[in-house]
Every structure is written in structure tokens, then in C-alpha cells.
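A quick write-up on the structure given underneath.
Yeah, one chain of the complex is gone here, protein chain that is, but the others are all in their spots.
Here is chain A:
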Amino acid sequence: MNIINLTRDYDEDFVHRVEEESGQNVSLCYQCGNCTAGCPYTFAYDIPVSQIMRLVQAGQKKTVLSSKSIWLCATCESCTTRCPNMIDVACVMDVLRHMARREGLAAVPQVKTFWDSFLDSVRAHGRVFELGLLINYVTKTGRFWTDMDLGPKILPKGKLAFKPHDIQGKEHVARIFERFERESNS
């Protein structure tokens, strides 16, 4: 991790926005480290979750929103369950990736692409079309499906539908997305 000048980069507005959007008081964190100790993803993070909390307190917007960790958090709720100060840490992580998206940042782009492909599928069909989602993901990332070896295992089980199960009210679902986009741009 880079050395950070805590006073120089302090962004007060960032701290307030995180608190407002998550409904959490981040100043309650006293760095006990429980969240990091229980986080199953610490091994894959560039910044452990307790340090993310510290950096949020210190208003280090750029470092936090450019971290890989916020894209790798699985919302497993271990941190939220075990924080002695009842901070909903998982919600803070969620809000940080909302903010990163708005800033056009995604330090683990393939995760964002996967999630976006998922939502595109819901928007188009009203439900997730698993095979279509995979094809969409592979096309967008330009990477050959890393799960090719699973094909022979799953296809004979008749589980992956080749046609989407469109719901009748799929326009209702599409309208949820349209209105959401309109609201976020207004």
C-alpha cells in the first residue's frame, strides 16, 4: 500500500456522504480488527476491511474508491455480525462500491462486468437467464470462459436452459431499470 498523508488528503464531504448513504457512524470504529479477522476475503484484498474503515474515517476518498477490496467483498455479513460497535460494515462496503461506480472506478473490472451482465439479463427477461448471462460476460470481457471444464459436467444434467424463461410482466421489470436511470441522472 502507498504511504498516505492523512491530513493532506482529508475529504470531509466524502466522510459525510459515506455516513449518510450507509446510515452508519464510521467514527465509532476503534480499530479492534474483528472485521478483518473474520473476513474470509482478507487474503484476496489489497486493503483489509478494518483499514478501509480507518481510511474512510480519515477521508481518504481516492485510496478507498480505487481499492480492489470493495469489489471483492461478498457481503457475507461476518463483519457486520461481529463488530462490537454495531457498525454495519458490509453496508459501508456496499455504499463504497456505489460511489466508486459513480466515479467510474472499478479496480476489479471483471467483477463489475459480471454483475452488470447479470442485471442486463434481469432487465431483458425479468429473471436471470443463466446461459445468456455467461455468454454476455464472455463476450464483454473478451476472455474465453474460464469455466469451460464445467460444461461437460453441467450440460447433461439438463439444468442450463437454452431459452430464457421470460416473465409476462418483464416490461414492469424493465421499467424499474428505466426509472432508476432517469432518477439517477436527474
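Brief remarks follow.
To be clear about the criterion, a residue touches a chain if its C-beta (ideal position, glycine included) is under 8 Å from a C-beta of that chain, and two chains touch if they have at least 3 such contacts; residues count from 1.
Criterion: contacts and distances are computed from a predicted model.
When the unshown chain is looked up in UniProt, the name that turns up among "ABC-2 type transport system ATP-binding protein", "Cobalt ABC transporter", "U32 family peptidase" or "Heterodisulfide reductase, subunit B" is "Heterodisulfide reductase, subunit B". For chain A, the list of residues touching the undisplayed chain reads 40-41, 43-44, 72, 74-78, 80-81, 88, 90, 94, 97-98, 101, 108, 110-111, 113-116, 118-119, 122, 126-128, 130, 134, 137, 146-147, 149-150, 153-154, 157-161, 165, 167-170, 172-173, 175-177, 179-180, 183-184.
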